[in-house]
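Left out: one protein chain. Kept in place: all the others.
Labels A and B are assigned to the chains in the order they are written; within every chain, residues are numbered from 1.
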Amino acid sequence: MSSATASWRTWLTSRSPRSRRQAWLGQAYLGWLSLLRNPVALLGLAIVLLLVLTAIFAPLLATHDPLAQDLAKRLSPPGTAGHWLGTDEFGRDLWSRMVYGARVTLYIVLLVVATAPVFGLAIGTAAGYFGGLVDVVLMRLTDIFLAFPRLILALAFVAALGPGIGNAVLAIALTAWPPYARVARAETLTVRNSDYIAAEQLQGFGAWRIVTGHVMPLCLSSVIVRITLDMAGIILVAAGLGFLGLGAQPPLPEWGLMISSGRKYLFDQWWVATVPGLAIFVVSLGFNLLGDGLRDVLDPRSASR
Amino acid sequence: MALIEIAGLEVVFAARGEAVRAVRGIDLSVEPRESFGLVGESGSGKSTVLRALCGLAPVSAGRALIDGRAPPALGRIGSRDRAFARRVQMVFQDPYGSLHPRHTVDRVLSEPLLVHGLGGRRERDRRVEAALQDVGLDASFRFRYPHQLSGGQRQRVAVARALMLEPSVLLLDEPTSALDASVQAEVLNLLSRLREERGLTFLMVSHDFAVIDHMCDRLAVMQQGRIVEVLDREALARGAVREDYTRALLAASQAHAPVQ
Partner (left out) sequence: MKPLLEVEDLKVAFDTPGGRVEAVRGVSFTLGRERLGIVGESGSGKTMTGRAILRLVQPPGRVTAKRLAFDGRDLLSLPERGMRALRGRRLAMVMQDPKYSLNPVMTVGRQLTEGLRRRDRLSAGAARRRAVAMLEAVQIRDPERVMGAYPHELSGGMGQRVMIAMMLIPEPDLLIADEPTSALDVTVEAEVLRILDGLVRERGLGLIFISHDLPLVARFCDRVLVMYAGRVVESLAASELEQARHPYTRGLLRCLPAVGGPRGPLPTLRRDPGWAE
């Protein structure tokens, strides 16, 4: 086995790869190695993986149906037989609800990631590359969105579109893109006057090809770092919307919604709000740690010359 | 007819609200297959002339024509003038800044072919391999990233890229000034050989009199956006220099000349 591993390693770290794929995998492997050297980032990655696995295997991990009520056992404290994290005001098992809540959180996270950064990247690179009037119009638009407090803007969207988890995601995505546009534009400005972009223009490459194939990949690492660092905020806004009753609707096991309903019992039955609160805390922390680590790995300035 | 025709060229940049006149009315013509050099100190406008010729700097007044055609406006919108790209290419000064940091050598060399629709996949592969060989790099370099190459190897890749579209004119902007002396010799030899083999026309910029003298048939000395003097190689060898500025430059460059 070890000799097979060793030969893989030689193949991956070869100074003269023999195909596009080998070259690309080799770079990815080196990135992975430097991530491995960063224990804090690894902890972050472990937490994020734990979230994903929990979401996937929720039916196996849960001890109860997250929606099943048992009023006889309502507000049992942690350690109660059968309910090791206790129950909420309807006697629903908190552990099972927390486990299923991972699915909702992951769903929100994935939907936001699939929309806001893509939109922000497109706006930012276009503004940065074309400059002039395009830049002015796009960046003032970005400024307008940035000027609103994020939660308030999301609230306004949800109020207009109606409560519900889909609309909450849409509202978050609509408020989350401006920072990505800013990051992408700043990154674009540093590369657009470089000699390699000039060389590509001289080769007759069109603007579309240069922006998507040459500028965007260079902005991507900053954007990915920004996403992971933002993820904590996104989860918190989603939880906040849930807490205010504008996001996920009862009886869905969404962490923010769970805190909201536990608030009433906070002084006597602290666990009802604390369990989902801890879940939000840990997952947010995980994304933040991973983001910091990825910044070290992906930052092209730290790449060896 | 001259291949490169510059008449009354002026280039004016706006920098912080002030107009900077980088090139102040120059006239120049370069014949096909000629190798012409521009020598000058920093700020003399020599590189700006190259950039104006290929559309990377604005032509504020006068003409800068290659083969009778004005450069396309390369601006941000991108150029549809593919024919121009196949006639004129450029090699830049800084080998660390002129290759995309996230693209392999293979992509750098094959993308121009792809964009210009030259050959199928197999034909492109063949031409990339041939191009590498032409600039003295073996096939093991094909899938490397720029940071895995030395300065000299990068500059070879930059030369190979410039030649992928088989242009007739090569604009060389201080192609060896960032390289060690021994690597400079290799790259200069490479450029000379390629010019010979392909009948290229060179317009080369350098601050180094000896490099220009070695590479070019004629040269112009530039100072503060103007041409001070045009000399041919023979006149230079005889020391038939008219202007004091040229003489001062020549004398100063002696400090770097090999000890005889």
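Assume a residue touches a chain if its C-beta (ideal position, glycine included) is under 8 Å from a C-beta of that chain, and two chains touch if they have at least 3 such contacts.
What you see is a predicted model, and the numbers here were worked out from it, not measured in a lab.
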Chain not shown: contacting residue from B:Ile66, B:Met164, B:Val211 or B:Ile227: B:Val211
Sole residue of B:Leu113, B:Leu149, B:Ala162 or B:Leu249 that reaches the chain not shown, by the stated touch rule: B:Leu249
Where the missing chain touches chain B, by residue: 41-42, 151, 180-186, 188-189, 192-193, 207, 209-211, 213-215, 236-237, 248-250, 252-253, 255-259
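The criterion applied here is as follows: only the chains that are shown with their structure count from here on.
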Residues of chain A that touch chain B when the two form their complex: 15-20, 22-23, 27, 129-132, 192, 194-196, 198-210, 213-214, 217-218, 300, 303-305
Footprint of chain A on chain B - complex, ascending: 54-56, 74, 76-82, 84-86, 88-90, 92-94, 96-104, 106-107, 111-112, 115-116, 140-141, 143-145, 147-148, 158, 161, 164-165
